[in-house]
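Removed: one protein chain of the complex. Kept in place: all other protein chains.
Per-chain numbering from 1; labels A, B, C and D assigned in written order.
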Amino acid sequence: MRTLAMRLRGAVVPLALLLLAEAGMRAAGTQSDALARPSEVALALGEALGDGSLLRASAQTLGAGGAGLLVGGGLGLAAGLWFGLSPLAGRLSALTVELLKPVPSVALIPIAMLLFGFGYRMEILVVAFTCFFPMLMLSQAAVAGVEPRLLEMGTVIGLTRRQRVWKIVLPAALPRILVGFRLAVGIALVVAVTVEIAANPYGLGYGLMIAQQSLRPDLMFAFLFWIGALGWGLNALMVALQRRCITPFNQGAAS
Amino acid sequence: MNAQVVPLGQQPRQASSPRRQAAGAGASKQIRFDRVCLDLGGRRIINDLDFVMEPGEFVCVVGPSGCGKTTLLRLLTGLVKPSTGAITRGGVEISGPSRDVAIVFQDYGKALLPWRTVAGNVSLALEAMAVPKEERAGRIADLLRKVGLASHAEKYPSQLSGGMQQRLQIARCLAQEPAVLLMDEPFGALDAMTRQGLQDEVAGLVEELGTTVLFITHDLDEAIYLGDRVIALRANPGRDSSSLAQSIAIDIARPRDQLATREEPEFLRLRRHLFDFIQEHHK
Amino acid sequence: MNAQVVPLGQQPRQASSPRRQAAGAGASKQIRFDRVCLDLGGRRIINDLDFVMEPGEFVCVVGPSGCGKTTLLRLLTGLVKPSTGAITRGGVEISGPSRDVAIVFQDYGKALLPWRTVAGNVSLALEAMAVPKEERAGRIADLLRKVGLASHAEKYPSQLSGGMQQRLQIARCLAQEPAVLLMDEPFGALDAMTRQGLQDEVAGLVEELGTTVLFITHDLDEAIYLGDRVIALRANPGRDSSSLAQSIAIDIARPRDQLATREEPEFLRLRRHLFDFIQEHHK
Amino acid sequence: MKDRNGLIASAGSVAVTLALLAAWSAVSAQRWISPVYLPSPAATWQALSEGLLQGELLALTLGTVERMCYGWLLASIIGVALGAAIGVSPMLRAWLQPMLELIRPLPASSVMPVAIALFGLSPGMVLSVIAFGALWPVLLATVHGFGAVEPRLEEVGRVLGLSRLQFIVKIGLPNALADAFGGVRLALTIALILAVVGEMLAAQQGLGTAILAAARSFRSADLFAGVALLGAIGFASNALLHLAERRMLAWRR
Partner (left out) sequence: QNKINLGYTAVTDFTAAFVAKEEGYFKKRGLDVDMQLLTITSAIPAALQSDSIQVGGTVPTVLLQAVDSGLDLVAFANASINDNTGKNPALLARTGSNIKSAQDLVGKKVGVPGVGGVMHVLIRRWIMEKGVDPKKVTYIETAFPQMSDLLKAGTIDAVATADPFSTRIEQAGTGAVVSYVGRDFPSGFSNVLYAANRGWAAQNPAQVQAFREALVEAIAFVEKEPQKTRAHIGKYIKLPAPVLETLPIPKMMADLAAPRLRFWAESMRQQGMLKNEPNLSAVIVK
């Protein structure tokens, strides 16, 4: 009962804002190629869901974004663990990482386009590049932040390096690695959509652009809303995963 | 039956306590501190420490809070390197932690894996030693029984009281079957009865296995009751005086008894002697 | 000069120790445990606890590890609520923490702000009480001197030894000038001399200020030396027997003395009595 | 001793970077990849120095830096404040978090058209979009930092009778600071990216427009010069932040 009420409360603010927008636009009689009333957006959303185009576009975006996430996030995690575990490797790579990290993925799109043309490979490359660094930084920090006493203990009881990684470092760093992964999931979606907006002729970003160019602001906002909802769902999934992996007892290891 | 008050820097030439003869093969290595100094944060914490631990010897360390007892113990594990001087074991310089040196940390709360149960935490040591899976359960149950945690095997550390956490740490160290056991105020969080029980348990175990023990405590009675020798450290040694203020051999027969031993005149004499000495050096 | 062994559930009618008459105005509230039970994780930790603390009284709690001493203290702060029964102070049920109840936690490492210096940690309590800035420095220096940390004011907790961290926590509690002081094995990490010094310091302070004290220790000598009354808790009370195993009034004159008091026949008698009682109840 | 190790590590780190540069140089010299896509380091350096000394690259760079800094500052302040509020108040969490979670994954690039329609093509609009995008890591990390306060410290706060505000300022914030700093660092990177995207989409003069122009006309040396400048900006700002972090989190060492 109470949790239901709590959930409903979360919906109050956005609903109020939507109603306000609807009322305001009706009152002002807004006529625009770039804006649409919430009610029109809702209709367009229903239509796009009904004809399957939205779901198809979602599958394309999620497929490319997911593959990019796996490649970039996986490599980032591996590198983060490596750099976190071996301070030498971490320090040697520091400058290169710091120099490459701020390179915006959008600046890469033209280069990736020339190399691969449009298509999944290009999108995966750009998404992977973008997911790589946050995952690397956060997992490196998570590993470096493991309670030193635990590592000392592990060394003293004679765990091998490998065992220390598996039995101490990873479980202790897991909560923060999951936070990083959650972030990376969000980034992957955002970048995948951006690549589609800027170049790739499929997926949600492409749909968004086409809707805009076809003078369908209602459909454009429907896509925008759907992207938000998708991100929200992914995040909820990640939170559930976090809950499963972190019991009340090992939570303390996160901090 | 006389307290050998050994002048600083000199060590007893011979193993005089019965325990030392009982030393097993695994412990047949002398530990030697050779003019060890250590600076931390620009301050001299330990100065000119020079002493020898015979294999199988049970050495207790006392001294005021902050005098460097924990630091001394960390030096022995190899977790901290001396600024000058060397620490050798069996003639070889200690370069880093080794499996046959076990340590019971003072801050027990931080040395346990919060995501493993009581049994899981003990298991960690067995896993480190590559004990086959099927053997582990039995040995874990055995160890937990020894420290009185048998009925808490499935709890997480955060569900244990302070004393129980410390006992868990001890169980894990015993699982290691170490040749050298370092204990940093291991019984500080225990009640009197549990403490006495564990004192005898540990004393018996190390005697049997010939383990060399360095035992930090702030309880003089405990130091005398357990030790073959008691070492007193000096706070703020500076650069002129050695950290080692005194080394007192305890010539009381083993096995010792919680009631009888503590009433022996030699025990009382040593206690008074140590007490006076420390009081004198305090402030 | 007789140990009043009070039957369970009954409390002394009158304040009989000199300290209780010295109770100041801030402490003029009786604390009453009224048939308190507590379950944690489906287990009965504390059962049917029923006793009264007079204003200004110094009550020591002893009992085996894991018997619920820390839990009892947490009940008094209001951090934990009893499953059944009630705890009142001055007739009002304790609903949550209040500033005039200070607590020294057992796990000192976790109770300090790691990002504040020693002085900053003490300052926290003064800030909570809205002490004007210009007054703080003087009071902090004063408190740090009392616990022997004057020369470490600018260090961070991670740079202190265990004992020093605990003394810092005590200083912060004293800064609160509490009417009720709850101490959970506060001297467990201290060396014998520092410990004795702080025992006398704390005893003197609370006597002067009329503070009511609940003091957990596993050292029977300490309990008798400090307390007006010693309470022994029973481990695993189940649902039939009360957690309160015994309540012993300590009728030894104050101020007490580390050497003289501990040699008094009454002290030794009480010590033996408590010891026997606890040994009997152990296991 | 420590300083010497640090020096060696820094030198090693520079060496690794130089080695990678050399590899790049070799690849472009061998013409394994056409210079249309991959210019040589020398060509990039030339484009860079010419652009900075003679062209308008310097002014564009400063424009981007300014935009990034303001957006980032805005994001950090709002993120920490909002994160603290949400981290402390379960009430606020219940009301706001679901909506924030819904807005968070919206790509800033797709929010831009809406922002343009609502606020016009002003610098203020670009700033608000940068702040919007860079806000999330700060917010998330701060909320997490508040949630991860050691339970014992929370009890200390309650026992000391700290007011809500005092608890936030004296315990919550310092405790969250370490986490928040991670978020703030990430926010800086994102702010830079969004400044560039903003320039590309909303026609504000800056490195973004320069890169876009280079990309459209396939001047790869100019493109790489722009990207290298972005890397340099990110590196320098991060280094400054690192310095600040080391000062503020001195207790960790």
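Worth pointing out:
As a convention for this text, contacts are C-beta pairs under 8 Å (C-beta built on N, C-alpha and C of every residue); 3 or more make two chains touch, one makes a residue touch a chain.
This one's a predicted model, so the numbers in the text were calculated from it and none came from an experiment.
In the entire assembly, the chain absent from the figure touches the shown chains A, D.
Checked against the hidden chain, the listed residues A:F83, A:F133, A:Y206 or A:F223 yield one contact partner: A:Y206.
Across A:P104, A:P134, A:P171 or A:P217, the single residue that touches the chain missing here is A:P217. Touching the missing chain, out of A:L114, A:A144, A:V165 or A:L241, is residue A:L114.
Only one residue from D:L7, D:V36, D:L62 or D:L165 touches the chain missing from this view: D:V36.
Across D:L20, D:C69, D:A85 or D:A213, the residue that sits in touch with the chain not pictured is D:A213.
With the whole complex as reference, residues 34-36, 113, 116-117, 120-122, 203, 209, 212-213, 215-220 of chain D touch the missing chain. Across the interface with the omitted chain, chain A contributes residues 31-35, 110, 113-119, 197-199, 201, 206, 209-210, 212-217.
FYI, only the chains that are shown with their structure count from here on.
Listing every chain that touches chain B and chain D alike gives A, C. Ranked by C-beta contact pairs, the top interface belongs to chains A-D. One finds 16 Å separating the Cα centroids of chain A and chain D. With each centre defined as the average position of its C-alpha atoms, the distance from chain A to chain C rounds to 51 Å. Listed for chain C are residues 107, 110, each touching two or more other chains.
Shared contact sites, meaning residues of chain A that touch two or more other chains, fall at 252. Taken as a graph of touching chains, this assembly forms a single closed ring in which every chain touches exactly two others.
Pairs of chains in mutual contact: A-B, A-D, B-C, C-D. Taken in their complex, chain C has these residues touching chain D: 77, 79, 96-99, 101-103, 105, 107, 110-111, 113-116, 124-125, 127-129, 156, 158, 176.
The touching residues of chain C, when paired with chain B in their complex, are 41, 62-67, 69-70, 106-107, 109-110, 159-164, 167, 185, 188-195, 218-220, 275, 278-279, 282. Of all the residues in chain D, the ones that touch chain C in their complex are 150, 152-153, 155-156, 158-162, 166, 170-171, 174-175, 177, 249-252.
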